[in-house]
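All protein chains but one are shown in place.
Coming up: chain A.
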Amino acid sequence: MRLALLVLLSRGPAHGYELKQALERLMGAAYPQPNIGQVYVTLSRLENAHLIDGEDVAQSSRPNKRIYRLTEAGREAVAGWFEEPVEPKLRDDFFMKLALAHETGAADQIALINKHRRYCLNAMRDLSKLAAAEDRDHRISQLMIEGAMLHLQADLDWLERCQEELE
């Protein structure tokens, strides 16, 4: 969330609640709703790190609200983040379990595969439901869900390969 908040602030100053709403609008149902407390905590950490500046603005009938803006260091952090290569999701903790079960017999490898398949199928089902419930026109959210489904599909195809090879 750190980077998401920083990048949203590169558009212009905003307060915590506005940022939470912007995140929700962007991510839709594909993303667990950000908690406002988490947003405030993250903002104060970013401020302590001098990546953003906060300024209290008085409101007539309510408590002050704190408006944040990006600092020069914050701007660099944003540029640096976009510059960084993104590692594709290739590492797989399940593969470690399977490899070691295969090597040592410490667990039944077919049982491991079956259990993992169930987990993936359940996740797939949840994602299908989520996609059906989400607004068709929310493209970012639909694309995130579709991406997750394609990953699961690949995992499930690969589990079939494991089963064929190891059984």
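Please note the rule applied: a residue touches a chain if its C-beta (ideal position, glycine included) is under 8 Å from a C-beta of that chain, and two chains touch if they have at least 3 such contacts; residues count from 1.
What we mean here is this: contacts and distances are computed from a predicted model.
Novice: For the complex's missing chain, which UniProt name, "ABC transporter ATP-binding protein", "4Fe-4S dicluster domain-containing protein", "SufE family protein" or "Putative ABC transport system permease protein"?
Specialist: "ABC transporter ATP-binding protein"
Novice: Touching the hidden chain in the complete assembly: which of A:Leu9, A:Ala30, A:Ala77 or A:Leu98 does that?
Specialist: A:Ala30
Novice: Give me the chain A residues in contact with the hidden chain, please.
Specialist: Spelled out for chain A, the touching residues are 1-2, 4, 30-32, 42, 110, 114, 117-128, 130, 132, 144-145, 148-149, 151-153, 156-157, 160, 163-164, 167.
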